[in-house]
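Shown here: the complex without one of its protein chains, the others still in place.
Think of it as A, B and C in the order they're written, each chain with its own count starting at 1.
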Amino acid sequence: MEMQPEEKPQSAALPRPRVPALDEILGKPFPVLDDGLIRVVDYMGDDAAIVQAARVSYGQGTKKVSDDRGLIRYLLRNRHTTPFEMCELKLHVRVPMDAWRQWIRHRMASVNETSTRYSVAIDAAQRTAPDRWRLQAVDNKQGSSGLLDPEAGARFSAEEAELQDHARAVYNRRLEAGLAREQARKDLPLCTYTEAYWKMDLHNLLHFLSLRMDRHAQQEIRAYATVIGREIVARWVPLTWEAFEDYRLGALALSRLETAIVAALSGGDAEKAREIAREAGWLKPSKKGGLARNRERAECEAKLARLNMTVPWKSS
Amino acid sequence: MEMQPEEKPQSAALPRPRVPALDEILGKPFPVLDDGLIRVVDYMGDDAAIVQAARVSYGQGTKKVSDDRGLIRYLLRNRHTTPFEMCELKLHVRVPMDAWRQWIRHRMASVNETSTRYSVAIDAAQRTAPDRWRLQAVDNKQGSSGLLDPEAGARFSAEEAELQDHARAVYNRRLEAGLAREQARKDLPLCTYTEAYWKMDLHNLLHFLSLRMDRHAQQEIRAYATVIGREIVARWVPLTWEAFEDYRLGALALSRLETAIVAALSGGDAEKAREIAREAGWLKPSKKGGLARNRERAECEAKLARLNMTVPWKSS
Amino acid sequence: MEMQPEEKPQSAALPRPRVPALDEILGKPFPVLDDGLIRVVDYMGDDAAIVQAARVSYGQGTKKVSDDRGLIRYLLRNRHTTPFEMCELKLHVRVPMDAWRQWIRHRMASVNETSTRYSVAIDAAQRTAPDRWRLQAVDNKQGSSGLLDPEAGARFSAEEAELQDHARAVYNRRLEAGLAREQARKDLPLCTYTEAYWKMDLHNLLHFLSLRMDRHAQQEIRAYATVIGREIVARWVPLTWEAFEDYRLGALALSRLETAIVAALSGGDAEKAREIAREAGWLKPSKKGGLARNRERAECEAKLARLNMTVPWKSS
Partner (left out) sequence: MEMQPEEKPQSAALPRPRVPALDEILGKPFPVLDDGLIRVVDYMGDDAAIVQAARVSYGQGTKKVSDDRGLIRYLLRNRHTTPFEMCELKLHVRVPMDAWRQWIRHRMASVNETSTRYSVAIDAAQRTAPDRWRLQAVDNKQGSSGLLDPEAGARFSAEEAELQDHARAVYNRRLEAGLAREQARKDLPLCTYTEAYWKMDLHNLLHFLSLRMDRHAQQEIRAYATVIGREIVARWVPLTWEAFEDYRLGALALSRLETAIVAALSGGDAEKAREIAREAGWLKPSKKGGLARNRERAECEAKLARLNMTVPWKSS
């Protein structure tokens, strides 16, 4: 829809969008982990700015708040992502460098990080309480599962403190001897805290959150992402956040095969569902009896469970 | 997985990946529309390059072709998108400028387009056969639906030719009078053909294809996207293409609410499904009886049909 | 410099940055060309936000306004570009599609453009006054140089109006016949006006301006870029704008060879300067006597003139 001449003076009169619920927490630090934080430094736009941009492109004429909600949901559902780029969030974060290594992989961001070439490194590294040592997951090579018992954990916490103190002492001795900061820092622990200004548009931020709030994300970065999502984005753009929860966080994606299997089961045809699975190579026997391990089948089974459907083969 | 020392000499010995099936069509023009074309100029990587990059990151140790397929499917299913960026495709395209306007909106591309400042504009504009004039869709503000009858169409085709000839004659007179090319072109039709080199990595290309092969995409750009997908990508990276068809083109995404409704129906509880829909505001009566129009509900109904399930309310 | 704990409460108390000089023109349309416009819809950050971000990274401890100016100049001079990304500008623009085609090539932007699939195309195309028809430059294949005499121009202006009316009449007849908007538009003139919301960070905006305010840019887009630069950016971030004028717009880049030639001339050694040029192949004779045309030499000569130096060879 082209913008009508008569709309222009009206728009011209509008002040910059403000979100009182976000203004209230501007600059307020949200603590994360043992010594990290997140706070909002600035923002641009709000739910209405998304709607405004969408109406330029997609020509939605209606103007009521209820329509705004419907339009935002429509946009998010149908991957019309450009209007969400019209909003920006600027955060100040304090985060261990090993979590930051994951964070910085999101390229569509603007970043200014504290430099340990210019300045002495922050004198803090993440420490682990005796009851927070996580065990390696067996079925997921990249994950953790369960906790070490706190008595054994106490030993690792003590070792951690001792190692971090050792590393810091070496760092300090290097600085005292006049060595270059850029070289002195080289043996600090990966979990040394760093600070940064980090700015991202809302479209990319939602993508960041969908990956980093996910249960497969590492617990540390998930803690940050959850604060950004639930404490900040939910206050800033509540209609978008609601749509995001419905269409991304809570969504279920069925592949072509899974769609066919669910359709067969809905029609009461378990044999057809099995045939589809068999043809896909999901039902091969293992050497020790039962079905051979198959990741696609296992994911399908989990989805069927969520859809309240009985798995039509002998589940693994 | 770190790369083991003993792997390095082996890798070192490998020649650059080649894909014979793609080499065969290198430079061959695929015609599109009345006077457009696409041809492959160069490429980098193949299915194996994706697997190779993924194994650096995700530490998959196994090496058989069947495992490659499984790994590629796993990556695509779980949005591990970075390995797909390791492949690049460079095309030469000839396309009407109004379709190119949509195309160029995909920003993660490298582009060199013919300049009508430097050179005389290509002497060709897209023409429409009498039986290819499309009618405006009523239910979809941005789409077309059905065709004009060819007799009426013939009149529009004649008008189109006459207008294009008029525009070209004016353009030529301007050039003959020594006017600047950059200004002379200003009244050429939007559908004047242009040519470009266009290069994109496979991750972004799949995103491009998922949007532009979609039935909501305009027919013209869909024609190009379909050639790129089915004629080029399918030859180049067949394992990726198969996974893309299963997990993107043929996939079905259920929102949080839709998931709950399907679960209720699977459990035989139609009343609960209705309650979920009611609370979401989907079942409001219209003034003329029946349910009021609701886009989310309509989309849910279409998905239930695909899943072979009976809509538990009086369908619109 | 790491941020000191005691700074945090202070920052927390700061309101969002505002720039009164920009607030005054918020929403005000700046006319461009015969029927175009630019207006500021929203912005984020100011000169101080750049300084704030830089101090996180580069550890500048001083805080006075005079220091802010020095720091901003230092950043711009030394290509420390990331702090400039912390500012965003959102514009509403109305621009002919052929200028927009150049504009949209700047990829690091967020864009929502009026869709002529959803909506009827804007009923305006750029028109040219009889005294504004530009002649093709002879020495620059992409440029214009001089103007057609207005009497001859009057004929082209009349032809332009006639062609645009013809194109619009065809468009209207297609719409009246119920043809799809997405297809009906195909023969509108390239200079039909479009409207868009366009958002970019300040680093990328300065890059846009340095290319599009350049005398090699086409006059139409240069008109827009000049308004953005001189009317908007100069008000918004005056310290940055001043630095930009000094270090980019008014800068002179000498290549390795040019640097050597200037150094030789400063030392009074014209023969050495000639030798450098000769070895670079700049002083080859042409068939008709004099020096053969050489673009690098011609550019060097222009720079020597700007530096108040005598060209040490027989100038072309």
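What we mean here is this: a residue touches a chain if its C-beta (ideal position, glycine included) is under 8 Å from a C-beta of that chain, and two chains touch if they have at least 3 such contacts.
On a predicted model such as this, the values are computed, not experimentally measured, just so you know.
Trainee: Taking the full complex into account, find the residue in A:Arg18, A:Arg79, A:Arg101 or A:Arg278 that is in contact with the omitted chain.
Mentor: Answering carefully, the residue with contact to the hidden chain is A:Arg101.
Trainee: Who touches the missing chain here, A:Glu182, A:Asp214 or A:Glu279?
Mentor: Only one of A:Glu182, A:Asp214 or A:Glu279 touches the chain omitted from view, namely A:Glu182.
Trainee: Which residue numbers on chain A touch the omitted chain?
Mentor: 96-98, 101, 104-105, 107-108, 111, 115, 117-118, 125-126, 128, 133-137, 141-145, 148, 152, 156, 159-160, 163-164, 166-167, 170, 173-174, 177-183, 185-192, 218
Trainee: Pick out the residues on chain B that sit against the missing chain.
Mentor: 1-3, 8, 11-17, 23, 26-29, 39, 41-45, 49, 52-54, 56-59, 82-83, 85-86, 88, 90, 92, 110-115, 118-122, 195-197, 199, 201
Trainee: Contact with the hidden chain only, please: which chain C residues?
Mentor: 58-59, 70, 73-74, 77, 79, 141-142, 211, 245-247, 249-259, 262-267, 295-296, 299, 306-309
Here is the rule we use: only the chains that are shown with their structure count from here on.
Trainee: Give, as an integer number of Å, the spacing between the C-alpha centres of chain B and chain A.
Mentor: Inter-chain centre distance comes to 27 Å.
Trainee: Just curious, how far off is chain C from chain B if you go by their C-alpha centres, in Å?
Mentor: One centre to the other, that is 32 Å.
Trainee: Quick check: what residues of chain C touch more than one other chain, meaning two or more?
Mentor: 111, 115, 118
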